[in-house]
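Omission of a single protein chain aside, the complex is shown with its protein chains in their original locations.
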Amino acid sequence: MKIIGKLLLALALLALATGAMAGTLEKVQQSGELVLGVSEGVAGFSAPDSNGKWAGFDVDMGHAVAAAVLKNADAIKFVPLASKQKIVAVSSGQVDLSRGTTWTMKRDCKQGVDFTVVLFYDGQGLMVKKSLGVTKATELDGASVAVVSGTTSELNVADFARANNIKLETVVFESKKEAFNAYVAGRTDAFTTDVSQLASLRAGAANPGEHIILPETFSKEPLSPFVRHGDQQWKDLVTWVLFGLIEAEEKGITQANVLDMKAKSQDPAVQRLLGATGDVGSFVGLDNDWLVRAIQAVGNYGEMYDRSFGPKTALNIPRGHNNLWTKGGLIYAMPIR
Amino acid sequence: MSEIKTFVPTPDSPPPLTSTGVLRWLRDNLFSSWFNSLLTLLALALLVRVVPPLVSWALVHAVWTGGPGVCDDASGACWAFIAAKARVMLIGTYPPELAWRPLAAGALLAGVVAATVSGRCKKRVLTGLWPVFFAAALWLVGGGAGLETVDQSRWGGLMLSLGLAAVGILVSVPLGILLALGRRSGMGGVSAVCIGFIELVRGVPLITILFMASVMMPLFLPPNFQINNLLRVQVGIILFSSAYIAEVVRGGLQAIPKGQIDAAKALGLSPWMVTVFVVLPQAVRHVLPALIGRCIALFKDTSLVIIVGLLDFLGMAKAASQDQLWLGHEVEGYVFCAAVYWVICFGMSRYGRSLEKRGPQTNR
Amino acid sequence: MDMSQVVIDVKGLNKWYGEFHVLKNIDLEVHKGERIVICGPSGSGKSTLIRCMNRLERHQEGTITVDGTELTNNLKGIEKIRREVGMVFQNFNLFPHMTVLENLTLAPVWVRRMPRREAEATAMRYLERVRIAEQAGKYPGQLSGGQQQRVAIARALCMSPNILLFDEPTSALDPEMIKEVLDVMVSLAEEDMTMVCVTHEMGFARTVADRIIFMDHGEIVEQNSPEEFFSNPQYDRTKLFLSQILHH
Partner (left out) sequence: MQAFRLKEQLVPILTQTLVVGAILYVALLLFQNTQANLEARNIASGFGFLSVESGMPINDSLLAYAPADTYGRAFLVGIVNTLFVSALSIVLATALGVLVGVARVSANWLVARLAAVYVELFRNIPLLLTLFFCYSTLLAFLPAPRQSLSPLAGVFINNRGVFAPRPHWLDGMGWVVLALGLAAIGAVLLARRSKRLRDETGRGLPAGWISLGLIAGLPTLAYFLAGRPIDFDVPTLHGFNFKGGMVLRPEFTALLTGLVLYTAAFIGENVRSGIQSVDKGQLDAAKALGLRPGSIMRKVILPQTLRVCIPATTNDYTSLVKNSSLAVAIGYPDMVSIGGTIIGQNDQAIEVIGLWMAVYLTINLVLSLGMNWCNAKVRLVER
């Protein structure tokens, strides 16, 4: 009977637990760590290194937020998420912040998540073998294309074919790596996914020079970290930390000179940004050193980009769209004031 | 009456050479008829086609040591990749400075396994040893009580596979026994519930249960009642495994002669005492080899958790091949995984078979 | 009766299981119509010897000639001999998935190419002989041990063999069933069937056998007519065996 009593108690607790969710900021500060959803291993974005430490662009983004909120860039709990899980994981509050994912209307409005800032403008592209002699995507009539399941790329490629009145046979794979291997092995003529990942996979191929990425991108893939819908405070915080990193690059603030700049810069925008004047930190519920810590942890946006995709990496993806607006790209931060 | 002679057996003589030599063996075992000879030749042809290229790839042209980039021009396997990634594949993203803890747990595991397999320990000692080992391993890996805690999100690799399988078995065996007893309880309601559960779970693939655990379960639960992904997947595995174990145990329950129950009842034992002291011990002993078969199946099945984002052994092998410094060595990772899985599963199946041979009675 | 014709001729037979020497220099002639009982302690090689006679076991040295055909690796010869030689086993070895009648007609139809109707008629005749015709439609699992062994004997008879080999046909039976099987064997003996029986039924040996062969340690210790064998054993070993088997 004792056991049954305990069981009933547990059930009652379960019933009571049906309440409102606490604010994410509070939760993160209380638990002392940020729960970050990462991929199961995508080169450049997030993958464990030989020491078992997660590294990559999305991981740095997490470090910046952790540094701003918790004053400790490493206070992160990494949760690998499969494509099918990532939205539910965020909307149900299992992770506080998820890796960059294509920002679509349906996800934003219908699936219980809110997007923050686009950190990586990707677009779906096509890669083919040089030996094929193809220069434009529309020349691929009748070709077969490897795509990854459960992503928007599957739908984009079908739309593209219908719009241009060409026939493309798609072969769907569970993961990018399988799809790419199939393409390299000659199972398909072309391989499609976001251009960044085309580049990343090409870098890992036996002969990277054999493959070319066609000039067209036939989709917009703005990759943005996202948070749970309805937690405005947390969404604002993440958004402005990320804007801060972009603003820092624009103002020439780097990991190395951030303290110097804070002390010496005469630029009022820099002073506001680094908390030398004003109280922008309090707008998002933090102290005034919030961005200094973030920049100390990972540097500005450009440094972050170079660390994962820059010329010194195996991926070597040119900045392109991901350059600052001042340099012809799309990366643009709203004014911090 | 004639004189009685004494019979002296002729001493054994050795068999004729023609029935022992290598040639004879070849003839008996490989070329006993034209059909057998044909089979032998076909088999040899197959071996010649398969083995040399394999050896050349895996051994002759392989690269064994070195850092990133050392394999760029190799035509054989890149075992240096495995060497560099061994730790990640074995213990995942576990903090490197604390790596001794899972290793110690592994050593403990090896010790307990050796004690079990040697067959020298008393069964009572073993049944005590395993739970103690589990507690120790959990403490070593997870921390607490003097050790720094390591969050579950950092458990991965082979350690995670073994952990998922071990906890899965540990919890699902009692649960399976309860289900089996419930199914045979004779109480309509309870047995209907048990049958329903068992058949429902056994009727669907593990993947759908894992999907359910990782994608659907958060929708079932209240918003701030959160269970992490690992635990949910573990629950899914336990539910899945317990249904199968229930069926195995049911087989054992059915094999118990009715006389045993009658005898126990005649001694005045109450029904539950009959079950606990007489029926269950015999049933479990009877199905021990089959249970080990389930352990193997479960261990292999844990490789599916990769589909719901847990980086187990196979998952870590895949993730490791995504390291920018080591891109493009997936096959070696798979081969390494296959070898490790094979050794563990084959070892378990051998142990199961030896138990079967020893027979249920001699099991102290 | 023409007792002069040798139907089984074993010469210098040697057999090893691996390194173990099971049969040592066996010489044995079985004449047409002769009834031979082989006895001896367990492990003496007697079962192996008669299993060699229809090549259920292969020997390494010596020759076995049955009905003029020497047993070698030649499959045709083996098939021919097995058609001529019937065998009854200790454990009956009926096919459990076939009815009694199917057990009996299997070989005549598939080996002798006998029309099924004819085979069934023959089978029923033999079932009547062993007095279990009413069980024809049952499965072996539904019969008692004694009944099963009688079916097995009928099965061997259906191939109209010239020679019948019995490998301890009564050892797996309960005492009250031994008699019903022995009765059938005695009636067969009365019809001048050539029979080689491995058995410990000394009563049967005394009444039926023309010759008794005693084996130990893989060799024939002595062979004699029943009267001589029981009343006047030549060897101490035989005597010991007889005292153990007759007065237990």
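Here are a few things to note about the model shown:
In order of appearance the chains are A, B and C, and numbering begins at 1 in each one.
Simple rule for what comes next: a contact is a pair of C-beta atoms (placed from the backbone, for glycine too) under 8 Å apart; a residue touches a chain by one contact, two chains touch by 3 or more.
A quick note: this is a predicted structure, and the numbers were derived from the prediction, not measured.
For the chain that does not appear, the touching partners among the shown chains are A, B, C. Considering the whole complex, the residue from A:75, A:171, A:213 or A:336 that touches the absent chain is A:171. Contact with the undisplayed chain is limited, among B:64, B:100 or B:346, to B:346.
The chain that is not drawn here is touched, among residues B:233, B:249 or B:296, by B:296.
On the side of chain C, the interface with the absent chain consists of residues 51, 54, 56, 79, 82-83, 85-87, 89, 91-97, 106-107, 109-119, 138-139, 141-142, 152, 155-156, 159, 165, using the contact rule stated above. Where chain B meets the omitted chain, the residues involved are 29-30, 32, 36, 39-40, 43-44, 46-47, 187-190, 193, 199-200, 202-208, 211-212, 215-216, 218-223, 296, 300-301, 303-304, 306-307, 314, 331, 334, 337-338, 341-342, 345-346, 349.
For chain A, the residues touching the chain absent from view are 4, 7, 11, 14-15, 18, 83-84, 87-88, 91-92, 109-112, 132, 140-144, 149-151, 154-155, 157-159, 162, 169-174, 178-179, 181-182, 185-189, 229-230.
Definition applied: only the chains that are shown with their structure count from here on.
Seen from the Cα centre of chain C, the chain whose own Cα centre is farthest off is A.
More C-beta pairs touch across the A-B interface than across any other pair of chains. Between chain A and chain B, the centres computed from C-alpha atoms are 38 Å apart. With each centre defined as the average position of its C-alpha atoms, the distance from chain B to chain C rounds to 50 Å. For this pair, chain A with chain C, the centres built from the Cα atoms lie 85 Å apart.
In chain A, there is no position where the chain touches two or more neighbouring chains simultaneously.
Only residues 1-2, 4-7, 9-10, 12-16, 18-19 of chain B touch chain C when the two sit together in their complex. Those residues of chain B that touch chain A in the shared complex are 84-85, 87-88, 91-96, 151, 153-154, 156, 211, 214-215, 218-219, 221-226, 228-229, 306-311, 315-316, 318-328, 330.
Those residues of chain C that touch chain B in the complex are listed here as 14, 16, 18-21, 24-25, 60-61, 216-219, 221, 232-239.
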